[in-house]
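Subset of chains shown; positions unchanged.
Each chain gets a letter, A and B, in the order it is written, and its residues are counted from 1.
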Amino acid sequence: MDLAQVTQRMQIDALYADYAHCLDNDELEAWPEFFTEDCHYRITSAENYEAGMPIGIVYATSKAMLVDRVMALRKANIYEPQRYRHMVGAIQIGAAEQGVVPVVANLLVVRTMQDGAMMLFAAGRYVDRLVRQGEAWRFARKDVVLDSRQIDTLLAIPL
Amino acid sequence: MDLAQVTQRMQIDALYADYAHCLDNDELEAWPEFFTEDCHYRITSAENYEAGMPIGIVYATSKAMLVDRVMALRKANIYEPQRYRHMVGAIQIGAAEQGVVPVVANLLVVRTMQDGAMMLFAAGRYVDRLVRQGEAWRFARKDVVLDSRQIDTLLAIPL
């Protein structure tokens, strides 16, 4: 492993840290910036993912759609009393192919309600494809593959 | 990213790992060693933190106060049947300013009771300022910012 490879791993680790804090800090307007212009973003269940079903609960095929989604969320949620905490781990970085780096990572989201009650909100994995654009790594594709099929309540927020 | 930057990131990752194991192993007497002599340590809620309220549920302004706190905990707790497990992730390292490195990290603590029941005990983030002292990184400041306001039961232990 040379310094370039080491640097790449650290940059990708840092990307996932930044991504988690962006969402947990409710900085949703910055969230689309993690993606390429023609990105694919999807939230789906493991069951549907493994069955090869293309459409997820959330499905976007461009960064512009993510921007729209954030605006819709801001309009819909007058007041958001919950807090979310993303734990991301087991970041597995594959070999680049034509500049695209495949990454899989485990995800656990804990929700804290206004009264202080905490609950497991989502568990699953990110199945991502990253590209380098200038100084930044961005998601060309992000599949959020949730272990649970019960993901109706997840509709509201990006993961 | 040069080797010095890479090394710094790894040292800081290792610091958070050591910190977690210190607490989870109930080695509280070693815990103040992670801090500078004139450190600030605070446990507070996200709500109070965002409102800029300076005083937290736990508030110490020196390492000596942390040492006192551990002694008080040891006196108060004849027997401690719970176990705690700290999961720390999304370690976000900022640019150093005059030797001080700002770091934010996500935190999830699971408590296991003597009967085996597990519960989410705390979720939140560390908002820290690190300095290098000789061979060691130490916390000049650590704000433990919890997602929940219900933190009465957290009084007992360092996080």
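What we mean here is this: a contact is a pair of C-beta atoms (placed from the backbone, for glycine too) under 8 Å apart; a residue touches a chain by one contact, two chains touch by 3 or more.
Quick caveat, the model's predicted, so the values are computed rather than measured.
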Item to complete: Please state how many copies of the single repeated sequence make up the complete complex in this structure file, given that 2 appear here.
Response: 3
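Here is the rule we use: only the chains that are shown with their structure count from here on.
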Worksheet item: Once the Cα atoms of chain A and chain B are superposed, what angle does the rotation have, between 0 and 180 degrees and to the nearest 5?
Response: 120
Discussion item. Need the CA-centroid distance for the pair chain A / chain B, whole Å please.
Written reply: 27
Worksheet, complete the sentence: Note: in the complex, chain A contacts chain B through residues 3, 6-7, 10-11, 14, 16-18, 20-21, 24, 83, 85-89, 108, 110, 112, 114-120
Worksheet, complete the sentence: Interface with chain A, chain B side, in the complex: residues 1-3, 6, 9, 46, 87, 89-93, 104-108, 120, 123-125, 147-151
